[in-house]
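Every protein chain but one is kept in place in this view of the complex.
Coming up: chain A.
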Amino acid sequence: MTATPILQLRGIDKSFGPVQVLHDVAFDVHPGEVTALVGDNGAGKSTLVKCIGGIHPIDGGTYRFEGEQVQVHSPRDAAAMGVEIVYQDLALCDNLDIVQNMFLGREKRRGLVLDDATMEEMAAKTLEGLSVRTVKSIRQQVSSLSGGQRQTVAIAKAVLWNSKVVILDEPTAALGVAQTAQVLELVRRLADNGLAVVLISHNMNDVFAVSDRIAALYLGRMAAQVRTSDVTHSQVVELITSGRSGDLGLAHTNGATA
């Protein structure tokens, strides 16, 4: 419940050619909290996340990180600040083991050779810190893991680098009930350990189970960002589908505004 957001976006605009995808978007992310980012298909969730992660340059608006205005031109810039994104497809290599995957492209070296011992220790420590008990051996190939375990490895990979903000794109979308429960617990633990977590999800039960705040995008605009303890399920559904609910949301949502 900290007052100052670690990540603060204001007036973000983004167009692809003639198509404006984000319009004057404001978005705050707080450490120690899970912020759920919700919205219909095409509302701009993925684009917003890619702007935060430095994949798409923003056309206008301010990007503040820990109170400082920053320019993020590439995923490397975002990673250097401590912003990590776990995409839906996870980007894990099936033919590599868990440690190799966690350090893929950022391997630790000792002289000319890889420092396997250190990497193994760091990976084990990270998984232990997240109370991950579902993985038998960290030298297991990723191809032998279940969907939930893969998600766990992908999240652990994001946490490994002392990251401060972790963004999860639909982490439970393809999972069964038991594995969803594990991943949600992990998501909650990340925030309880002090990280700022952004959770993109379509599942309202997931959103209400773990989030502290809910940000609803509607047709490229931020309809509302509210505390989870202040809204009901139907209000959030209204924000997603019509951009407003009672006093909450956008002033004009009939599509007439530019």
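One rule holds for everything that comes next: a contact is a pair of C-beta atoms (placed from the backbone, for glycine too) under 8 Å apart; a residue touches a chain by one contact, two chains touch by 3 or more; residues count from 1.
One rule holds for everything that comes next: contacts and distances are computed from a predicted model.
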Protein name, per the UniProt record, of whichever chain is missing from view ("ABC transmembrane type-1 domain-containing protein", "Aspartyl/glutamyl-tRNA(Asn/Gln) amidotransferase subunit C", "ROK family protein" or "Imidazole glycerol phosphate synthase subunit HisH"): "ROK family protein"
Identified contact with the non-displayed chain, of A:Arg10, A:Lys50 or A:Arg188: A:Arg188
From A:Gly42, A:Gly60 or A:Gly176, residue that would touch the chain that is not displayed: A:Gly176
Omitted-chain contact residue, chosen from A:Leu9, A:Met119 or A:Val207: A:Val207
Touching residues (missing chain, whole complex) on chain A: 1, 131, 176-178, 180-181, 184-185, 188, 204-209, 228-234
